[in-house]
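Every protein chain of the complex appears in place save one, which is left out.
Think of it as A, B and C in the order they're written, each chain with its own count starting at 1.
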Amino acid sequence: MPSVAQTVRVKVLFFGRLKDVVGQAAESLDLADASTIEQLFARYSARIPELAKYRSSVVASRNQEFASWDTRLHSGDEVAFLPPVSGG
Amino acid sequence: MPSVAQTVRVKVLFFGRLKDVVGQAAESLDLADASTIEQLFARYSARIPELAKYRSSVVASRNQEFASWDTRLHSGDEVAFLPPVSGG
Amino acid sequence: MAPPLHHDDIFELVREPIDPRPLIQHVRAPEDGAIVTFDGFVRNQSHNRATLYLDYEAYESMALAKMREIGAQLHEKYGIHRVAIVHRLGRLEIGETSVFIAVSAPHRAAAFDACRFAIDTLKRTVPIWKKEYFEDGAVWADGELPPAPVATRGAKPAS
Partner (left out) sequence: MAPPLHHDDIFELVREPIDPRPLIQHVRAPEDGAIVTFDGFVRNQSHNRATLYLDYEAYESMALAKMREIGAQLHEKYGIHRVAIVHRLGRLEIGETSVFIAVSAPHRAAAFDACRFAIDTLKRTVPIWKKEYFEDGAVWADGELPPAPVATRGAKPAS
């Protein structure tokens, strides 16, 4: 079979100041299967240039676990972008 | 003035297992002025030989402050012999 | 994905005032001898500016998962008996408790070490955010960046 880029649906969440910057807390998004979290973030940064400057102070999670930026995403994944936490 | 051994009155307290060994918790006692705490303890040990074996596991206080065994006692002093403490 | 819970601990996110008493009662047992609690509450100032109130939000499902992870670590590392960790969300007034932790253990060293580990780890790893409201505006509090995996083991470069 030829390598065809399949489109999958993932859920994306933003919290804290990122939510303010992006202007929304959550959306469902279609992207190429096996896209990385880095690519997903870049897609938002392209749309909202302000977001790019937060890149170094954001951690990502996939399915409620901290995840590296090179993590590949698959159908049904829930990705969140998390600014520095300040609970307690 | 010639050095005359004056007699002074001190209050002596025993706590914990020492109270059990001595058979009383408190008494007032006349002793030579400037006697040391060590001498006071020795006087009780002479009366109650069992007490001597506790000497190394006892600390003393004078007027509610921990005191060294060579502390000299004067009229009105309150001396206590304290076994290892176990509060809390 | 989380290991099954072997312990009767409490992990909660709530929107009402936190009552510490049932939490302490829950962790307290005759085989223990020590309970250490931590009560974190809203200060009347932050960086020398008078605080009006705070607003907490959380990534709730992940926050609860992370709180449960902390609990599991307390049992493993410190041999505690039980732990209760409750964090409040939403608007909190000055003096109100934002987080309450109670740890019971047979001996005090374990209870102290575990309670402190719990709040330190919560503040570094649990996805909760605090917005501080002042007379002249509101800011997201400075926080700590959770330690995240740097690269997936064996990951190939993204195409």
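Please note the rule applied: a residue touches a chain if its C-beta (ideal position, glycine included) is under 8 Å from a C-beta of that chain, and two chains touch if they have at least 3 such contacts.
Computed from a predicted model, the values in this text were never measured in an experiment.
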item	value
Displayed partners of the chain not shown (whole complex)	B, C
Of B:7, B:24, B:57 or B:75, the residue in touch with the unshown chain	B:57
Absent-chain contact - pick from B:22, B:51 or B:67	B:67
Missing-partner contacts on chain C, residue numbers	21, 24, 28, 30-45, 94-95, 106, 108, 111-112, 115-116, 119
Chain B, residues in touch with the chain not shown (by the definition above)	13, 15-17, 20, 34-36, 38-39, 57, 59-61, 63-72, 80, 82-88
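Keep in mind that, in the parts below, only the chains that are shown with their structure count from here on.
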item	value
Cα-centroid distance, chain A relative to chain B, in whole angstrom	75
Whole-Å gap separating chain B and chain C, where each centre is the average of the chain's CA atoms	52
